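Submitted below is the structure of interest, expressed as structure tokens.
One protein chain omitted, others in place.
Showing subunit A:
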Amino acid sequence: MGRAHERHRGTPARAVLAAALVAVLGLTGCGVTRGDEGGENRRLRMMIPNSPGGGYDQTGRAATRVMESSDLTGRFEVSNVIGASGTVAMQRLVNERGAEDLLMTMGLGVVGATYTNGSDARVSGATPIAQLIEEQEGLLVPADSPFATVQDLVEAWRADPGSVRVGGGSSPGGPDHLFPMQLADAVGVDPTEVNYIVYDGGGPLTTALLGAKIDVGTSGLGEFEGQIADGSLRVLATSGEERLDGIDAPTLVESGIDLVFTNWRGVLAPPGIPDAVRDQHIALLEEMHGTPEWQEALEANGWVDAFLTGDEFGEFLVEQDERVAGTLEDLGLL
């Protein structure tokens, strides 16, 4: 069967056109802004573990764009390696052991996905380069919800854990799932009894909240700005150390719950690269972090700056790996 594919001499003009289009799209997507002159003249590859337009994609492409346009390095080849919430990309990173030109944007979701998909490619096994940003999770309720504060929610939860329907935009192991589980644990509710319903991203989750199909939604708040601004959704609390600008809600700690939870994104390199190359990558991202363009990108996307590099980031990854594994184990998902 496969042999027939080779014979494309009679390709209709249409297919040629389409092939050209793919090429054009690919180039536009890579945000080609300049040639090879200037900068370090290094050509790097950036792997994105989800589809164009997704969270990792936005962060990864913003970072490469800043590095290219500030002449910090040569052109980036950005590729989306899609599958199993990042597990496929993580596996490829580990397989390209020693590749000195490869970077990958990833985050908390990938940590959990490697466990729930039964993969051996752990994030703590790759070479840590830098953590870039973090995003707080929020507890969202419909405007006419009976819960006015987090304490109301906690009381109802303790009385009958199953009766509080919690919805999130990520599958088990993802940030929107880990957050309510760790929250339940922190307030003395058995995580296995939490009634968590998976929605396919922010859109369906918004629908469920507006239609009051669920009692509480857990998610990053970026996608809900409109509904929060017009009052159709309320935020009970945010999960970070400090309050979020523009969101009139206390942190969990202020509400008397001892939990700080953030969704984060960062950059990894394959395992087994020389220290000199690792240091070069780290220096590159440090330079990028210092540019005004990056600060603008942070602001435009509502990302919180959370820059960690090298060993510090490595220790953080190990800690995250253990914490996620612990939560999933408590839930019987491992």
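In this text, a residue touches a chain if its C-beta (ideal position, glycine included) is under 8 Å from a C-beta of that chain, and two chains touch if they have at least 3 such contacts; residues count from 1.
Simple rule for what comes next: contacts and distances are computed from a predicted model.
For the omitted chain of this complex, the UniProt record lists the protein as "Tripartite tricarboxylate transporter TctA", which is one of "Tripartite tricarboxylate transporter TctA", "ATP synthase epsilon chain", "Dehydrogenase" or "Xylose transport system permease protein XylH". Residue-wise, the contact with the chain that is not shown comes from A:G203, picked out of A:G98, A:P146, A:G203 or A:G256. Contact with the chain that does not appear here is found for just one residue of A:P172, A:G220 or A:P270, A:P172. The chain not displayed touches subunit A at residues 1-2, 4-5, 7-12, 14-15, 17-19, 21-22, 25, 28-29, 31, 51-53, 57-58, 61, 65, 79-85, 87-88, 91, 116-119, 162-163, 165, 171-172, 195, 197-198, 201-204, 206-208, 210-211, 213-214, 222-223, 225-227, 229-230, 232, 300-301, 333.
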